[in-house]
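Every protein chain of the complex appears in place save one, which is left out.
Chain nomenclature is as follows: A, B and C, assigned in order of appearance, with residue numbering initiated at 1 for each chain independently.
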Amino acid sequence: MTRTAVAGVLVALLLPTGCQRESRRFEAPAGAVVPPPPVRMSELQPTVATPHQTIAPRYEVNARALAEGKRLYSWYNCNGCHANGGGDKGPALMDDVWVYGSEPANIYATIVEGRPNGMPSFGGHIPDEQVWQLAAYVRSMSGLVPKDAAPSRDDAIQAKPSENRTPPAQPVMAAPASSSERSQ
Amino acid sequence: MTAAAATPIAVQRVAVDAARLPNHAFGHQSVMWWGTVGIMAIEGTAFALTVFMYFYVWTRVDAWPPDALPPELRWGTLNVAILLASVLPNYYTKRAAERYDLRGVRIGMVVCLLFGAAFIAVRALEFTTLNVSWDTNAYGSAVYLLLGLHTTHLVTDVADTAVLGTLMFTGPLDRSRFVDVSENALYWNFVVAAWLPIYAVLYLMPRWL
Amino acid sequence: MSADGSAGTLAAHPGRDRPAYSARERYGGWVDEPGLLGALATIDHKRVGVRFITTAFGFFVLGGLLAGLMRLQLSRPDSTLIGPDLYNQLFTVHGTTMMFVFAVPIMQAMGVYFVPLMVGARDIAFPRMIAYAYWVYLFGGAMLFVALALNIGPDAGWFSYTPLAGPQYGVGKRSDFWAQLITFTEVSGLLVAVSVITTIFKLRAPGMTLNRMPLFVWALLITSFMIVFALPSVMMASTALILDRLVGTHFYNQAEGGDALLWQHLFWFFGHPEVYFIFLPGLGFVSTIVGTFSRRPVFGYVAVVLSMIATGFLSFGLWVHHMFATNVPELGKSFFTAASMVIAIPTATQIFCWIATLWTGRIVLKTPLLFVLGFFFILVLGGLTGIMLAAVPLDLQIHDTFFVVAHLHYVLIGGGVFPLFGAFYYWFPKVTGRMLNETLGRWNFWLFFIGFNVAFFPMHILGLQGMPRRVYTYAAESGWGTLNLISSLGAVLIVVSVLLFVINVVRSRRRGTAAGPDPWGASTLEWATSSPPPPGNFHPQLAVNGREPLWEPDGVSGRVDGLTNDPPEVLVTTLLDASPHHRRAVPAPTIWPLLAAIATTVMFVSSIFTPWAVVWGSIPIAIALIAWFWPTREEAAKHRKRELPA
Partner (left out) sequence: MTGFAGRRGGHRRRTTRRIALTPVVFPMAAIAAPLQDALQPAGPQAGHIHALWLLMLGVCALVFVAVVAALLVALRHAPRGDVATAADTQALTRDESTVRRSVGAAIAVSVALLLLLFGATVVTDRALAQLPLTDAVHIRLTGHQWWWEATYDDPEPANVFATANELHVPVGRPVVLSLEASDVIHSFWVPNLHGKKDLIPGRTATIAFRADAPGVYRGQCAEFCGYQHAKMALLVIAESPQQYDQWLARSRASALPPPDATAQRGQQVFLRSTCAMCHAVGGTPANGKHAPDLTHVASRQTLAAGALRNEPAALAAWIIDPQQIKPGANMPAHALAPADLLALVAYLGTLQ
């Protein structure tokens, strides 16, 4: 009797967060079923139509998507230029400054199309699903995703407080900074 | 008669007449004492294990303390002094309680409370002079866990003293409440006794190891 | 007598259509208010105990159903019925439930109900604490299954090894829920342990010296001491884990001076004794049942007691045998091998003593004894495979395989659950006043016994054939299909058998034959009061003069006068020889333990999401505890009335 009551209350409390945060989506994204165009044989990168915003939130609130994004961030060597978010050859990602927009779709476009001053285009090299995961993770670096879904610290040398402890930094738009300014 | 019926085997012979016995007792004869000692055993084990974790980390790194200065001595040492001093009013309170000396208990508990408050204040300063943060490395984590654990006991016992002290002023009272006072004093001795080894680990080990 | 029996029933089950005043008159302050509020406020160790036992059994059924799902998935190779994500949650929650939420709590719950009765006390020590412990336990267990229902079920195994359960690889909040569940069960288990120890040391009936205590009471005493010293270990471990995950400490981060093995040491330093928290009370049940059903005192009382104490000590010296596959120094290994083998001796001693008891006794072959005989068969087998696992080289082959799954179920179900079912059949009449049905009982036993062996024996072979634990599927060409199918079929039998038991309980509670105070002609004090016992247990309390009070001619030396029911008073006796020392008034029923438990639950669950919950969450707890502690004027007045003139 009491147990069911308590269970009820807890369900009510957790239902909104629980499922979305915890779901693990292993199955292939819808794209895989429809045969896509052949792999490009040139480095020229056509502008991709920015997919509509609604996909993004699905990744923002999902712990596994964010964790995957974090893994890929190093696997795909994003830290080669952006370091652990502090920035190096590439701009910092953990601050509030956004050159090409802070919306997931902007980040998606940046990764897929590439940007001047050295950001290569990963279109075709990184599957859509993973680009979205990366975009979500990049936002978590400046605290723009729910704390309860954001990644905790890695089992590695401590570089900076983990994403789930990063205070949100209100995005501000800024002009591209020259690499010299950046490296300070 | 009706009562006797609840125990099917009818017993005529009276083995014990409890009416002649007191309705409370001090020290290890009292049930409260065993409760307090039980809790002390549990928390003592917890302290011991945390110290074990501290030294386990020590075996894993070459320099000690790893990339950090040892905690600064002043506040921690001051706290040793305060705690040792607090043993006296604490002892006085215990004795007063066992004499049912309400006035003595009131004075004693107020003094103990002041000591507790002072200790908590200094403890707050202690946290600022550890020279390490819980997320610096495993050493920092162990230091914070150890100090945090002891602080928790400190705060709970001071709160406990405050409540009991208030009761001593407002009532309602009966003599068995003096047993609670004496057990509360016992628990404070445990908090003191626990602090000395923890102080040695936190403040002296980083300098000796 | 029957009137008192029914009065007891009335107090134990409120809302029956009987006038409450009759009970009030007889038992004064021992009686709860009628109705829901009275039920929520009760601190009667019998009502709380029954709740405790029922709840734990409910979790046993839930955990068993999860196991059923796992057997369903494994019954054929390459099964895609259940994916890895769900399967990992299933076996984690199954293990966590059975170890933390069923086995240990139900053993303690049996203690909460029966220890005061068996030592002839009118109440348990710290009854309000017991009520609080129950509520915390209930909410904690409920939280685990709510989490599972919300797909937040822990999925890193009941042992929750880091780094898999750590901040980087334990994605989401699943392991945090696991860590907090541990904290819940900690709090509950430790409080019950302290209360049981105090009851046994200070509330025994006059004349019940230590060497006259029933063997079950000894078992609970030793278990409670082990709990006091072992549980803090997993408490610190899980606290460090949730700190790593939530605020970025580095206890288990090898890159910052931490170590994954630190977790394993802390966990198994608790985890191995835990097996004996489950096993020792089981031995207590066996001693009780063997004695009663062979119509003689258990042979070798002292040997049995010393064996249990030895087991208690040794169980702290063999945790590393769970870690032989990690690099532990060779010398250490042979020490832990020796310890793990030596611990077989005390158990063997007890088994020989029981066989001797049966041999020289007059056997009454009722269901409780049947379950004990089943215990012999299964536990001995499990113990022997335990010796195999203690040998480092052999352990390297069978560790973490289905061989271990078989072994641990033989030990825990054989050593814990079979005696427990025996105890259910044995004490059901005491708790309800009615007998369980004997025919159903025999079906219950044989189905369980056969089903168990069919389900778990093949796992030994599977393990040797190379099937690791915790796999959600296996390939057809591994050749493990047939044995797995057989095992799954055995599981079906177990389910049926447990179902029969539930039916038996439900039918017998209402329509079972009336038991009377002592249906088995047993010797211990709980049978000296009516079934079910009235509020306050004994009116009057009895003084004893022997180890088997109800068997020996002058086993009961007389009665205790001068204890009032209003305020309800218990007699406090001395530690060793239980001579009367003073009276103690027990507190009145109150709703505050429940409210404190709710506040505690809010804090624990919130702290999964924000560390600050520990700060603001403790304020309502403090308020509840103060209200709980603060005496009322009438209470104080009553106490003053009972004081001796200074």
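The rule is simple: contacts are C-beta pairs under 8 Å (C-beta built on N, C-alpha and C of every residue); 3 or more make two chains touch, one makes a residue touch a chain.
From a predicted model like this one, the values you see are computed outputs, not experimental measurements.
Taking every chain of the complex into account, the omitted one touches A, C.
Note on the undisplayed chain: of the listed residues C:Glu25, C:Asp78 or C:Glu438, the one touching it is C:Asp78. Interface note for the absent chain: among C:Ala23, C:Leu90, C:Cys353 or C:Leu595, the touching residue is C:Cys353. Shown as candidates are C:Leu365, C:Ile503, C:Leu576 or C:Ala637; the residue that touches the absent chain is C:Leu365. If you put the hidden chain back, the residue from C:Val61, C:Leu210 or C:Leu394 that touches it is C:Leu394. For subunit C, the residues touching the chain absent from view are 78, 83-85, 88, 156-157, 161, 163-164, 169, 254-255, 259-261, 294-297, 299-300, 303, 325-327, 330, 333-334, 337-338, 341-342, 344-345, 348-349, 351-353, 355-356, 358-366, 373, 376-377, 380-381, 384-385, 387-388, 391-401, 464-466, 468-479, 519-521, 523, 546-548, 551-553. Taking the whole complex into account, subunit A touches the unshown chain at residues 24, 26-29, 31-41, 71, 75-76, 124-127, 129-130, 155.
Criterion: only the chains that are shown with their structure count from here on.
Taken chain by chain, the contacts link every pair, so each chain touches all the others. Across A-B and A-C, the chain pair carrying more C-beta contacts is A-C. Taking the CA centroid of subunit B as reference, the farthest chain centroid is that of A. Shared contact sites, meaning residues of subunit B that touch two or more other chains, fall at 135-137.
In subunit C, the residues touching two or more other chains are 244, 247-248, 250, 253-254, 256.
Subunit A makes touch with subunit B in their complex at residues 153, 158, 161.
Looking at the complex, you find that subunit C touches subunit A at residues 40, 55, 58, 83, 85, 138-139, 142-143, 145-147, 149-152, 163, 166-169, 171-174, 244-248, 250, 252-256, 601, 605, 609-610. By the touch criterion stated above, subunit C contacts subunit B in their complex at residues 1, 3-4, 7-8, 26, 125-126, 129, 190, 193-195, 197-198, 201-203, 206-207, 228-229, 231-233, 235-236, 239-240, 243-244, 247-251, 253-254, 256-259, 262, 265-266, 517-518, 528-530, 534, 538-540, 542-543, 550, 556-563, 569, 571-572, 574-575, 580-585, 622, 626, 629-633, 635-637, 639-640, 642-644, 646.
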